[in-house]
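One chain of protein is taken out of this complex; the other chains stay put.
Letters A, B, C, D and E mark the chains in the order given here, with residues in each chain numbered from 1 onward.
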Amino acid sequence: MGLKEFVKKSFSKSPWVVHYDCGSCNGCDIEVLACMTPIYDMERFGMVNVGNPKHADILIVTGTVNEKNKDVLKNVYDMMPDPKVVVAAGICACSGGIFRDCYNVLGGIDKVIPVDVYVPGCPAKPEAMIDGLYKAAQILKEKYSRKEVIVSAKSLG
Amino acid sequence: MLDMLKSVFSNLSRKPVTRMYPYEERKPFDINRGHLENNIDECIFCGMCQRVCPSNCIKVDRKTSVWEYNPFECVLCGVCVEKCPKKCLKLDVHYRSCTDKKYNIHLEKHDDSEKAGA
Amino acid sequence: MTSDLVLISIIAPIVMSLTTITIGKAVARKAFVLATLLIVFLSSLAIFKTANLPTVVGTSFYGIIDKLIKVGDYVLLFYTLYVSFKVKEPKIAIFSILQILPLAFFELFMLKEQELNTFYIDNLSIIMNLVVSVVGPIIAVYAFGYMDHHEEEKKLAKSRQSRFFAIILLFIGAMNGIIFSNNLMWIYFFWEITSLSSFLLISHDKTEEAIKNASKALWINMLGGFSLLVGIIILYKYTGIITLDALLKTNSSYILLIPVFFMVLAAFTKAAQMPFQSWLLGAMVAPTPVSALLHSSTMVKAAIYLILRLAPTFRGTTLSGFIALYGAFTFIATSILALSQSNGKKILAYSTIANLGLMISSIGINTSSAITAAILLLIFHAVSKALLFLCVGTIEQSIGSRDIEDMKGLITKMPVTTIITFIGILSLMIAPFGMLLSKWMAIEAASRNLLVALLLILGSAITVMYYTRWIGNILSEGRNSKFFVEKQLSTIKFALYSLVTIAIVLSLAVTQLFNAIVKPEINMLKMSISVKAASGYLESNLGGFSIYPVFFAIGLAVILAFLTIKNSHDIVQTKPYEAGLNYDDSNNGYDVKNYYLPSIINEAVMTKYMNYISFILILAIFGGILL
Amino acid sequence: MTWSDYLVFAAAVILTPLIGGLITGLDRKVTALIQGRYGPPVLQPFYDVVKLLSKEKMIVNDFQIFAAYIYLLSAILSVGFFAIKADLLMIIFIMSIGLVFYVIGALATRSPYSQVGAQRELMQMLAYEPLLIFVLIGMYYVAGSFNLHDIMSHGRLLLDLPLIFVVLSLVLDIKIKKSPFDFSTSEHAHQELVRGILTDYAGPYLALIEIADWYELVLLLAMLAIFWSQNLVIGALISLFVFFLDIIVDNISARMTLKWMLSFSWTIGIVFTVVNIGYLYFVSR
Amino acid sequence: MIVNSREVEISNLKSEVKKYHDGGYRFVTETCLNLEDKFKIIYTFAIGYDLENIHIITDGKNVPSVSDIYSCALAVENEIKELFGVEFDGLAVDFGGDFMLGESSPISPQADIEIIRREKGGKNE
């Protein structure tokens, strides 16, 4: 395995996760946390909940965006170094869910930041969450490869 | 300080409890509320599901015989299934898989097809 | 030849200082002072180059000078008596009288007139002389710019700079006097002059606080002078020795230890060791060049010089062991106290006392590598500390505060000074620099003495802590990281640049330094040399330290970092992580202060207890004579 | 230094991160097993670091880059010197250069977490740096030198310095930042300071620090191993066993308070050192 | 429990609440309701497991705050202030509109009528 391949592989093997609860009802939060615990153990895929956007590759967001936390969400997203992937876990994060008619709710997080993976469910089951994160890891790898292509193209041109 | 040692050593001596999803899947419980399905052939477009849905994620158009459902808004409460007069709505035990694009489930009676659209 | 040069280095500044006081015009004064400094500097270089070491030389002017000094003693003491009434500090009067009476008795009834060799010159003198005549002039040059700004701030109607520079010059002359004199009475005289000039310079601003602190400094130093005088008298009474060369030739005996104890005690007061430390802290009200020159790099080093001189007389005694313990105790106690400070100058003051304690401790250990460590510490500390004081002075004049909390984000406001301060602090606390190298040597030398070693190690760890956070503060970038172009006066620039260069070059050339001047001194002390140095590698029988790889590594890191910053266009700058909330306006932003541990370290209470302990230790040193 | 010294130096510098990464990987796997989880693959730390290295270079402050490089280089240098059996005290001093810069790098950003973390790291350094030197003094009492070469020729330090060995194990526990000592950063970030001192390091610079940590980990383990330098395989086993004990302790205790750590480590350090050396002094001769 | 609350004049409110406080009652909550163009604020107290309610009718201005009697009323009064725009006099700590709503949230969203405009920027932190 060449070095380049190893680097690419490492992106899919070591996606660090930061979880931001963006106004969720806790249902999805505890499922995200449950993914880290012995029964589901996401660390098998190298996923660690690092809690700090600056270290993270995957931002997993639960809950709806409201007027107050949209800036926070944007901040957290901006602080993540590229390549980065956003997972919207649960229907609230996807579309605002049952709360999308409330006065303080903007809707899904895609109103604020670009979303790469949508995980439906209310709340999304840990298995679904793992699927979503696994998919996110693949997207991460892809994004890295794509960036690499762009960079090498630049250096040629 | 040493109270935890018991669990440490019992865990070390045992196999990890981790369910090796996705390599091994556990059989879901049969009343799991996984995802909503509509057997459109039997649907009479009565609109009951639309009316009872707490999340307003189902839209039924009687005239054009269209049953539209947004899985990214559905809270999977199952009320529609209970209220469905024809029992054509069904909650499948498997959860809906993740996607990179949101879509609506758009079912029409004429051509029995499922179209994906944003 | 040598004796003439030495004479010039002593007399020239003193005479020039008397002239300076009469010059009112700023330009003329500056030129005059500069010329004097140049003389001092050149003469010291000449001594260094030409002197045949070690040597005891006489001069034909001995008689006149001796008479002058004898008269000078009384003039000085009566002046302090006068000062005592002026500042209403009875303690000064007590110690003045306590000195006048024995001095008169001693000189009238005991002391026999004899022609003595005037100067005692060896490598230690040369080292001290170089420190005084290199660091001293640099600081004086710095003071040109500093004092102008200082007086502008104070809005003085009439400039008092001529007095200021006169005292500085007087002081430099007196320092050279201490360093080269062979006659102990001369040393005593110059010693008292430094005390007095310290008083005059601390009280320079004539504020109430300044006068209060100055008189405190004076009485404590007078106590030291008294102790020194007592030591000399006892020495003369029992052995008839009045000169350094004679003292160093005698074999150590119990009877010698008593006067030595008193002289060492005098050194403790001058080095502001533990129960006497308050004067040095108070002295920080003086203009910063004074703090740099007198209270960190030279005058307090006179104390170290004295103890180093006396070291052979108490080698191997219990007294020596207690001196080591005492120094180590002062080192850790003042380090702990420094931990609780946020005032930059106070931190430096405490750290100065601590480092002096470290040197005293090394001298107390009294093995060849320990003495080497002490001498190296003396050199490196003088340069780095002077540099740091000057940096703080510059910073204070620019931002109006000497509090390290107010120095947050300094790098954006005054990048050049900050970088120099950064290097200055580094040179005091991390490894390839000379200070740490000497500390390494001191700890290895101390390792046989477990208690001393423990104290030194703990103290060093604390030192790292309070300096590190200071660096962190000055380097932290503000929210609006806009760099300003800094304007520095040319005198200030000269002083900072030259000192920082000296600090780095000396550290790089530590082996050469060691071979050139430290090794001969150790040789002269007839100690077996256990330290070898060659091509950046210092080796003792306990271990070895190579400097070049470390410098290489740091240099490599700097280059790598610069290359990364320069070459990559993909570096993204973000806001600091503040839990998702980032306030843009600084009023609402978060601000973290350093930890000063007020719950553990209460300066007043701690000082009280530490003073008791150190007092007991001094008693123990005295008891060490008997053992 | 001779040519063979250079070779050993280079070999140590190249091999150490591999060993350190593997040990870290094993640590994570064992921790997972203790917790009843399956855990990450053993090579996980390498994936992490390689990934971090190829991520976007994100900084708050240019100085961070400098700090990260110095931290790494000083760790490399200290390991290299260790490999050629130089003066241990010098090695510790060189190591502390890196630590100082590590702290300064964190203090230089305005993030409150990283600043508080840095303050805590300073306290932590205050707790373990002296102990590390105490250990060396203990070795000096036995071997009469600080040179690793002389110390290693002594053979079985463990028999003479059992308590000092405990002190060094304590240092290891503080140094690898596991419970009950994970104040300034924590492995899994679930503490009040997020990742504390590491909060504002990102991407490649975080990776550099991670690699430097491996170097330091290996250095400390090697220091434990030389307590049985007669047979270094046994020494290595002993040090790995200590490491395993640290993992267990991590898993059976909560994070303690800073003051507790300071008083605990200093008490243990001073008392054990004095008792051990006193024992050597009075009993052995 | 079906609510039968006793109406209290605004002027008597504090003395009534003080009576409850001195009688050993625990403060449970305040509830604000829209009442056409007025607001009704129900104060709920409990002793043991029994609840007692009183209410006031107000136009939303200068309602005396009970947070000096029951300091825990502070949170709920701040909330009512933000969500309904009812002004309280003598709030122990005024969060100034930063308690529940964000800068860009709708202003007094739960009120049918809008009395006061939330002032921006006047944070009391």
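Heads up, the rule we're going with is that a residue touches a chain if its C-beta (ideal position, glycine included) is under 8 Å from a C-beta of that chain, and two chains touch if they have at least 3 such contacts.
Just so it is clear, contacts and distances are computed from a predicted model.
Student: Just go with whichever of "Peptide/nickel transport system permease protein", "Succinyl-CoA--3-ketoacid-CoA transferase", "Ni,Fe-hydrogenase III large subunit" or "Dihydroxyacetone kinase subunit DhaK" UniProt uses as the name of the absent chain.
Tutor: Answer from the UniProt record of the missing subunit chain: "Ni,Fe-hydrogenase III large subunit".
Student: Could you list, sorted by label, every displayed chain in contact with the chain left out?
Tutor: A, B, C, D, E
Student: Out of D:F183, D:Y205 or D:F227, which touches the unshown chain?
Tutor: D:F183
Student: Which of D:V116, D:L136, D:I164 or D:L221 touches the chain that is not shown?
Tutor: D:V116
Student: Name, in rising order, the residues on chain E that touch the hidden chain in the full complex.
Tutor: 1-3, 5, 26-29, 31, 33-34, 42, 44, 49, 51, 53, 70-72, 74-76, 83, 95, 98-102, 105, 109-110, 125
Student: Mind pulling the chain A residues that touch the left-out chain?
Tutor: Where chain A meets the chain not shown: residues 18-34, 37-39, 49-53, 63-64, 66, 68-69, 72, 75-76, 97-99, 101-105, 122-123, 125-126.
Student: Which residue numbers on chain B touch the omitted chain?
Tutor: The missing chain touches chain B at positions 1, 3-4, 6-8, 17, 29, 31-33, 52-55, 75-79, 82, 91.
Just so we're on the same page, only the chains that are shown with their structure count from here on.
Student: By the touch criterion stated at the start, how many steps lie between chain B and chain C on the shortest route?
Tutor: Each step joins two touching chains, and the minimum needed here is 2.
Student: Which chain would you call central, comparing Cα centres to the global Cα centre?
Tutor: Chain D is the most central one.
Student: On a C-alpha centroid basis, what's the spacing between chain D and chain E, in Å?
Tutor: 57
Student: Note the residues in chain B that touch 2 or more other chains, in rising order.
Tutor: Each of 16-18, 20 in chain B touches at least two other chains.
Student: Give the residues of chain D touching no fewer than two other chains, as numbers and ranges.
Tutor: 32, 35-39, 56-58, 194, 199-200, 202
Student: So that we know how the chains sit together, what is the shape of their touch graph: line, ring, star, complete or other?
Tutor: other
Student: Between which chains does touch occur?
Tutor: A-B, A-C, A-D, A-E, B-D, C-D
Student: Note which residues of chain B are touching chain A in the complex, please.
Tutor: So the residues of chain B touching chain A come out as 16-22, 25, 35, 54-56, 70-76, 95-102.
Student: Which residues of chain A touch chain E once you look at their complex with the stated criterion?
Tutor: Against chain E, the touching part of chain A is residues 66-71, 103-104.
Student: For the complex, give me every residue of chain D touching chain B.
Tutor: It comes out as residues 32-39, 248, 251-253.
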